[in-house]
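Of the protein chains in this complex, all but one are displayed in their positions.
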Amino acid sequence: MYSKKVIEQFTNPLNVGTIENADGIGEVGSTVDGDIITIYLKVDNGVLSEVKFKTFGCVVAISTSTIVTQLAKGKTIEEAQKITNDDVLNALDGLPEGKDRCSGFALDALNKAIDNYIEFKKD
Amino acid sequence: MYSKKVIEQFTNPLNVGTIENADGIGEVGSTVDGDIITIYLKVDNGVLSEVKFKTFGCVVAISTSTIVTQLAKGKTIEEAQKITNDDVLNALDGLPEGKDRCSGFALDALNKAIDNYIEFKKD
Amino acid sequence: MKQVYMDHSATTPVDPQVVDAMLPYFTEKFGNSSSFHSFGREAAKALSAARHKIADCIGAKSNEIIFTSGGTESDNLAILGTVGQYAGVSHIITSVIEHPAVLNTCAYLERIGHEVTYIPVDADGIIDIEALVSSIKENTVLISVMHANNEIGSIQPIREIADIANSKGIVFHTDAVQSLGKIPVNVNDLGVDLLSISSHKIHGPKGAGMLYIKDGTSISPIVFGGGHERGLRPGTENISGIVGLATAVDLAMQRYDVDSRHLLDLRNSLIEKTMATIDGVRLNGHSTKRLPNNVNLSFRSVEGESLLMMLDLKGIAVSTGSACSSKSLKASHVLASIGLAADFIHGSLRISLGRGNSMEDIDYLVSSLQEIVSRLREISAL
Partner (left out) sequence: MKQVYMDHSATTPVDPQVVDAMLPYFTEKFGNSSSFHSFGREAAKALSAARHKIADCIGAKSNEIIFTSGGTESDNLAILGTVGQYAGVSHIITSVIEHPAVLNTCAYLERIGHEVTYIPVDADGIIDIEALVSSIKENTVLISVMHANNEIGSIQPIREIADIANSKGIVFHTDAVQSLGKIPVNVNDLGVDLLSISSHKIHGPKGAGMLYIKDGTSISPIVFGGGHERGLRPGTENISGIVGLATAVDLAMQRYDVDSRHLLDLRNSLIEKTMATIDGVRLNGHSTKRLPNNVNLSFRSVEGESLLMMLDLKGIAVSTGSACSSKSLKASHVLASIGLAADFIHGSLRISLGRGNSMEDIDYLVSSLQEIVSRLREISAL
């Protein structure tokens, strides 16, 4: 039911890990939901030079997490904020019906991390 | 479901037919029931010298008809009146469950024929 | 002994192609379609393919097909499921010649307080449309009329009834258990909302069936459990049975032209030859609005079970509407409803042909009948 792309991303996820002294951190989900996604950012001159994730969750949670980090990495903050759920779905060749509940979580985590970076910079 | 005996009697029934100027005739059943059995008697010195039947009906109706004529033939009136339903069932090695509705019809017809003979004699 | 099976309205042999299609689903592709892993996905794929195949064959969409355990369950789900959608007292219209799967479901509904009108049929076994129209009430929620009758093969004016039902916003169900594969069954042409099919009547395995539920028609489940079949029919799906059903439906469509012509030839020849060579025979049911595989005859002065037994001893399998052959010891309600006299009901014979029958079988049956009917008439008190 999952596309080949999903399974590829799931089995060989890129950008797994944490970033020490990250410039931004975003976490969504809970153990009750069964998904927790944390995204870590390193920002150099307004560009996301490093984007990493740690995910407790299902196939969709893990594969969307790695895709979001791949889509965001190298982009400017502004570009990264424009990434849509459709971009994620397209990069994964779609998700099976009924499995879209957690498909937005990774993007939410990225946006949270960016917000966290912006907030942090302000201070 | 029917015993071999039933099928034998059904396929090769003895004593099929009518008796002209019969000494007794007994008929039971109706087309609504789907069974009509007529039994004809010839009585010589109180003995049933001839017993014949005509039956419109199912396997049980036909096989019990022929068995009743065979059991009755050669018996005295008194002996014939003592034939029971169990005698009929035994002679046929029994009948399947749920098929005993019409199993008594042939004996009823015999008894009616005997009654008819007795009545007729009185007159 | 020669064996000639001519009781295809009771059940059919499973086509060898159907068995072949089913076999992998017992020992290799045995997964539960709800399971996540490859075994489960394989089962889910087979289920989906079967649904699409059947949908294509009857002009439906695949999401309109709900699998059941057979014709009886499909009829129950259609009727009880529709009534379950309404509060208060519902009124259902059906015909007097329906299968017990419909009639006894309606009788149950009457016992629990609903209302049912049973529409009569004419002497040929065709429903009285005027009586149907005038029986429609405020609270009529369902009309259920069979496509073709299982005893006398009479074909009902389904499209006409569908138009009436649709114009009044009443759900319309037809039992197509006997018609599929013998006359065209297309849900759009028929205009029905619900349609029942049974696998074992069309050379598929026993234990499988389906209900077509038109998009937009809501029904309630009658069995509760997991979420299978959109929650309308829970229970682990019988994949091998469903694959068998789909293969059988597909085969029936592929063979439709050949089969229906062949059956019609056999049927007409059987009627002609019997009428020409045996006295006191009556054809029950309509002469033309009749399934190509159905012959229903009454023989004067002989009883059906006796006929059946004599034929059985010659290896010929047919059936009768006589009470004595049935476990319930009730004579055919269908033959009674076309006004047939009791002795003709008791002397009735249903010959239902199948694709495996040949003209030789017909001749064997006719010559056997000649001999048997005359023997039984010699014995007969009538």
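The chains carry the letters A, B and C, assigned in the order they are written, with residues numbered from 1 in each.
Everything below uses one rule, namely that contacts are C-beta pairs under 8 Å (C-beta built on N, C-alpha and C of every residue); 3 or more make two chains touch, one makes a residue touch a chain.
Here the structure is a predicted model, which means the values were calculated and not measured.
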item: Neighbouring displayed chains - absent chain, whole complex; value: A, C
item: Touching residue (missing chain; options C:Val83, C:Ala208, C:Leu291 or C:Ile372); value: C:Ala208
item: Residue of C:Pro100, C:Pro157 or C:Pro184 in touch with the missing chain, whole complex considered; value: C:Pro100
item: Residue numbers in chain C that touch the chain omitted from display; value: 3, 5, 7, 10-14, 16, 18-19, 23, 26-28, 30-32, 34-40, 69-73, 75-76, 99-101, 104-105, 107-108, 198, 200, 205-208, 222-227, 234-241, 305, 308-309, 311-312, 315-320, 325-328
item: Interface with the undisplayed chain - residues on chain A; value: 2, 7, 10-11, 13, 16, 27, 30-32, 34-38, 53-62, 98-99, 101-102
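Here is the rule we use: only the chains that are shown with their structure count from here on.
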item: Rounded Å distance between chain A and chain B, as computed from the means of their C-alpha atoms; value: 93
item: Centre-of-Cα separation between chain C and chain B, whole angstrom; value: 41
item: Distance between the centres, which are taken as Cα means, of chain C and chain A, whole angstrom; value: 57
item: Shared interface positions of chain B, touching two or more other chains; value: none
item: Multi-chain contact sites of chain C, meaning residues that touch two or more partners; value: none
